[in-house]
Each structure stands twice: as C-alpha cells, then as structure tokens.
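So that we are looking at the same thing, I have put the structure below in structure tokens.
Every protein chain but one is kept in place in this view of the complex.
Up next, chain A:
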Amino acid sequence: MLSIENLRATVAGKDILNGLSLQVKAGEVHAIMGPNGSGKSTLGHVLAGRPGYEVTAGSVAFNGVDLLAMETEERAREGLFLAFQYPVEIPGVSNMEFLKAAVDAVRAQRGEPPVDSVAFLKQARAVCEQVSLDQSFLRRGVNEGFSGGEKKRNELMQMLLLEPRLAILDETDSGLDIDALQVVADGVNHLRDPERAIVLVTHYQRLLNHIEPDFVHVLAGGRIVKSGDKSLALELEAKGYGWLEEEVA
C-alpha cells in the first residue's frame, strides 16, 4: 500500500530525512518510534504534502501511484489521513460543517453524491460518543478552545468518519491520560481492517500496550535504523534509544 524508498527531505534547508525506506502492506499496523528530532513528525508532514517540507530524493508510492506528485487534497481523497500532533484551531468554521465537507470531498472522488445531512448528523453523533466527546463539539468551531485531549479525539473522530485506507497518527497519544489513550486505542483498533493500514508515530511505548503493532521501527537521524516486532518496543522501553544510536554509529 505504501512504499517509501530512500526518502530524503529538508525543512528550511536542513536535512531531516536521510534515506528513509519503509514498506507498509494493507492490513498491517506499523509503529514508528524514535527520540526527539529523529524526523518522526517530518515523515507525516512530507507524506501529507505540507508546504515547506521539500523532498530532495527518493520516492513514495501509494497504492502504486506516485504520492509525491499529488496535491495534498488529492492524497486525502485517495485515502491518506494524517492525524496531526498539533491540530489547527479554526474559529468560525463549525466542526460539523468541516466534517461534512471533508467526507463529501472523499465521496466525490469515489463518484458518490454528498452525504445526506440528516444521516450524516446521526453518524457524527454516534462517532462523537465513540470518542467520548460531547455532541456540543459538533457545533463548536474546529478545535476552537478544545483542550489538548479534545483536539486529539477530534482528529480521531475525523479519522473514523473518513475511513481512510492509510492512517498515519502523529503522536496522537502524546499528552493524553490513560482514559483518553484508551479511547484513541479503541478507535484505532476499531479501524483495523485487512484492507487498511495504520502507521503509529509515537514517542512512548505505552500506546503499544493498547494497540498491538505488527512491526516496530526505530527512526534515528532521519532513517529507520532498526525494525522488529512488538518486542522491540519493549526493549526500547527498557533500554532507551542510546544503545541503538551507538549501534548505528
């Protein structure tokens, strides 16, 4: 589903990704861990096409298509979803209006008509409940005045409504208490599907107690330095990242 080969990227002239390669197949859950500054968030932003993140080498294929040649919105419509580490506040645009526009954009790509307002409202309310957000959040401005945890749950809500083929969660677990973490984990586990792939970018092993990954990768210095199964996460938790950096060096 996602094939990243030797990806190099710079931000403001600084090399952040230095030859990153990663293969993700449908049905798989990958966890990408790494210390601060290793390029974890950059990977998500590059895949989503954020302005200012310049790809200097390498390739990314998404379902066999050159992802990097697509506009940001085209990537989304093809089923790529990035849950932001720091979701943006958009006062004045109601969450509901935003969610419907997003879902309709994805549906239009599939040649489907806009979702019926009443049916969608019902669905959105149900998802609200699923992610433990009060329904009043549908009326409020997008992320406006939301707490950190509420913003993360709002990202999750978008993900559940958009049903992406590939979901990348950029530190969605950071800053959450155990209850909220459980909500996020339940949401991700709910989306697990043989047709779908999930990439969890995380700083903490804790999330992986709730979501069992098929693969764990360690990102350091802008490339993947070690890959393994879930036991690698436990090893990292016990030993930290230092030993890997030494091993690589």
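Operating definition for what follows: a contact is a pair of C-beta atoms (placed from the backbone, for glycine too) under 8 Å apart; a residue touches a chain by one contact, two chains touch by 3 or more; residues count from 1.
One rule holds for everything that comes next: contacts and distances are computed from a predicted model.
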Which of "Oxidoreductase", "Fe-S cluster assembly protein SufD", "Vitamin K-dependent gamma-carboxylase" or "ABC transporter permease subunit" matches, in UniProt, the chain that is not displayed: "Fe-S cluster assembly protein SufD"
Residue of A:V11, A:A61 or A:V93 in touch with the missing chain, whole complex considered: A:V93
Among A:V46, A:A76 or A:V225, residue touching the chain not depicted: A:A76
Touching residue (missing chain; options A:G13, A:P51, A:G64 or A:P113): A:P51
Residue, one of A:V106, A:L133, A:L166 or A:V183, that touches the chain absent here: A:V106
Contact set of chain A toward the excluded chain (per top definition): 48-51, 71-73, 75-77, 81-82, 84, 87-88, 90-94, 96-98, 100-102, 105-106, 109, 117, 120-121, 135, 138-139, 141, 158, 162
